[in-house]
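Every protein chain of the complex appears in place save one, which is left out.
Up next, chain A:
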Amino acid sequence: MGKHPHIIKLDRSNGQREIVANHWLRVAEGCDDTIPAHTLLPLKEWLERRDELLGRADVGIWFAPDDEPEALGQDAARLSIIAVDFPAFTDGRGFSIGRLLRERYGFAGELRAVGDVFKDTLLYLRRCGFDAFEIRADKDVEEAAKGLDDFSEFYQGAADQPLPLFRRRGG
C-alpha cells in the first residue's frame, strides 16, 4: 500500500523506458466521500461505485491475485490505470491477470506491477502486458530496469508480441 517514490515506465510502442516520479496512491480501502485524484482503489470497491467512478480518469484500480478480470470486463477499456499486486514474486496469478486485461478486455492504459517486483520478474511482466513497474524499495531501480532486456527473442506469442516465433521464423 501507499506511494512509492519512483516507477519504471515503459513505452510499449518503442521499448523506451524511463524512471519517473510516481503520482498514484494505492489504498487498502477508499473513503465515503469523493475519492481523491490519483487513487488506486481495490477492484471490489471500484465495482461498488462503478457508476460514479467510470468517468474518472484520475481514479484507478488495483487487483489482488485472486481478483478476476472477468468482474471488470469491458469496463477495463475505459480505465487509464490498473495496478496488479504481486504479494510474492512467485505468485504467478498476476501474469494471467495482465494478459487477460490486455488481450481479452482491451485495456490500453498503464498496467502497473506492484509488490514484490524486481529485476528478475520484469521481462515476463513486460511480456504479459505490463508497462509500469514499482520496484521494491530496497532494490536498485536502475539495475532492475536492465532486466527488461534479459532476452531479445521469445518462442510464444504474448501481450507484447502476439505472434509466436514460429509465425515469424525465417521471415
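Criterion: contacts are C-beta pairs under 8 Å (C-beta built on N, C-alpha and C of every residue); 3 or more make two chains touch, one makes a residue touch a chain; residues count from 1.
In this section, contacts and distances are computed from a predicted model.
Novice: As a check of understanding, state which of "sn-glycerol 3-phosphate transport system ATP-binding protein", "histidine kinase", "Transglutaminase domain-containing protein" or "Sulfite reductase" is the UniProt name of the chain not shown.
Specialist: The UniProt record for the chain left out of view names it "Sulfite reductase".
Novice: Touching the absent chain: which residues on chain A qualify?
Specialist: Touching the chain left out of view, chain A contributes residues 89-93, 95-96, 99, 104, 118, 120, 123-125, 127-128, 140, 143, 150-158, 162-167, 169.
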